[in-house]
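Coming up: chain A.
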Amino acid sequence: MSKNRQTNRTRRRVLAAGGAGVALSALGFPTVLRAQGAAPKVGVILPLTGVLAFPGVATRKGTELGIKMLAEQGTRLEVIYADTESKAENGRVAAEKLIRDGCTILVGAWDSGATISAAQAAEAAKVPLVVNVGSAPQITEQGFTQVFRNFMRSDQIVSRGAGLFKNMLGGGFQPKTAVMLHVNDTFGQAVAGATKGAWQKAGIDIRILETISYDARARDLSVEVAKARATGADLVAPVTRVNDAILIVREMVKQDYNPMAIYGPSSPGPYEKAFTDALGKYANDYLVSVPWYDPNRALTKRVLDRWTKEFPNDRFELNSGFGWEGMLVVADAVKRAQSSKPADLHAALRRTRIEDHIMYGGPIEFDPKGQNPNIGVPMLQVQNQQPMVVAPADVAQAKPVLPMRRWSERS
Partner candidate 1 sequence: MSLLAVDSLTRRFAGLVAVKDVSFSVASGSITALIGPNGAGKTTCFNLIAGALAPSSGSIEFAGRSTVGLPPEQICARGVARTFQIVRPLAGLTVLENVMVAALVRERAVPAARVRAQAVLERLGLARKADAPAADLTLPERKLLEVAKALATRPRLLLLDEVMAGLRPTEAARITEVVRELRAEGLTVLLIEHVMRVVMAIADTVIVLHHGEKIAEAEPAAIAIDPRVVECYLGNLRKRRG
Partner candidate 2 sequence: MKRAHAAAAAFLAVLALVPAAADDFQLSVLALIFLFAYIGIAWNLMMGYAGQLSLGHALYIGVGAYTVAILAERYGVTPWLGMPVAFALCAALAALTGALGFRFAVRGVYFALLTIAFAEFTRIVFEHWEFVGKTGGFFLRALGPDNRPWSSLRGDATFFYYALLCTLALGWALSAALVSSRIGYEWRAIREDEDAARAIGVRAFRMKVLAASISGGLTGIAGGWFALLGGSLFPETVLGMRMSIDVIIAPIVGGLGSLSGPILGAFIVVPLNELSRDLAQHFNINGLNFLIYGALLMMIVLFAPHGLWPPIARLLRLHRWK
């Protein structure tokens, strides 16, 4: 009994000491001195764990490759990562921690909530924040002075996509009606909401018969797909992430629902390796319009080659692409600023103009709100289980297959 109590007490003491140590080191004073003039430290905030870990890690891989390739060209960046655990409210503390550790420029934060939260800290400390991925309009509409976004607003992605889609209509491909399926989360609602208006504006004469939403955690979409099938729509327009895109196609195959096309207006998912691996031949012919790399540029080809060597099991896509470009934007500003002071980097970012980059669109530059207005949106179609650019013509890698082939006619 008494011995027991003693060990108990010892344990307690160890625990208390451990706790104190924890508190001290986590809150300890910065051990790193801020060296001015040397290579600046770059803080990268991403959701590396939690529900957003999958795209977060893809972005990180692109970021890492960017750092490596830019270093080989002479711009060395010291990068510190911070994980938001997919919690929006962690953005602020993550940013403050990176700033504390000497970062004079921040990159992040993949999701809009964490980005806004991080922007609060960046704004207070006057440290520039380069947004690599994050599509909520508010990021550049709330009056932040430190934000530079090299990504597109969700509403613009949708409207550009609508323009492209309009040009594909004609000939044997003239759907009259559509049914929309969308995941009911921040992103799904925004995109679905913007689509109708964007189609009208683009002059697309397709009537949306029904809009069916489903929970982000749905495991089965048979009912939703059956409902969509019952409308008899010529076009299925899903706004999805990866898993639900797979579920929808599987159900369509099972229920032998053969519309003229499946077109996702801004959907991350169909271009993912997980999608094409899971669905094989049934993944083919799926259309989606998202910001994407320009496959014809020399720089893109170099990046793709290098990516295949470094990450042979992963596909280079939107997230890794903008992760890579985030580093390009930072390296470019650092080179021109010749300084690691936040204010100098901020001034340099303002004057950004990068002609040679990898994502489809014009030169990277930032308008007074900090938005890059020159990002383009191509149309992708899965062909031979690879996402291929099929429009616009000047960057197309392949011709679109339309209307899509029946499920039963695939081999």
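Keep this in mind: a contact is a pair of C-beta atoms (placed from the backbone, for glycine too) under 8 Å apart; a residue touches a chain by one contact, two chains touch by 3 or more; residues count from 1.
On the choice of candidates, all candidates are chains of the complex that A comes from, given by their letters.
Fair warning: this is a prediction, and the values are worked out from it, not measured in the lab.
**Student:** Just to confirm the interface: in this complex, chain A touches which of 1 or 2?
**Tutor:** None of the others touch chain A; the one that does is 2.
**Student:** Where on chain A is candidate 2 touching in the complex?
**Tutor:** 8, 11-12, 15-16, 18-19, 22-23, 25-27, 29-30, 48-49, 53, 57, 80-83, 85, 87-89, 91-93, 96-97, 99-101, 112-113, 116-117, 119-121, 123-125, 136, 138, 142-145, 184-186, 188-190
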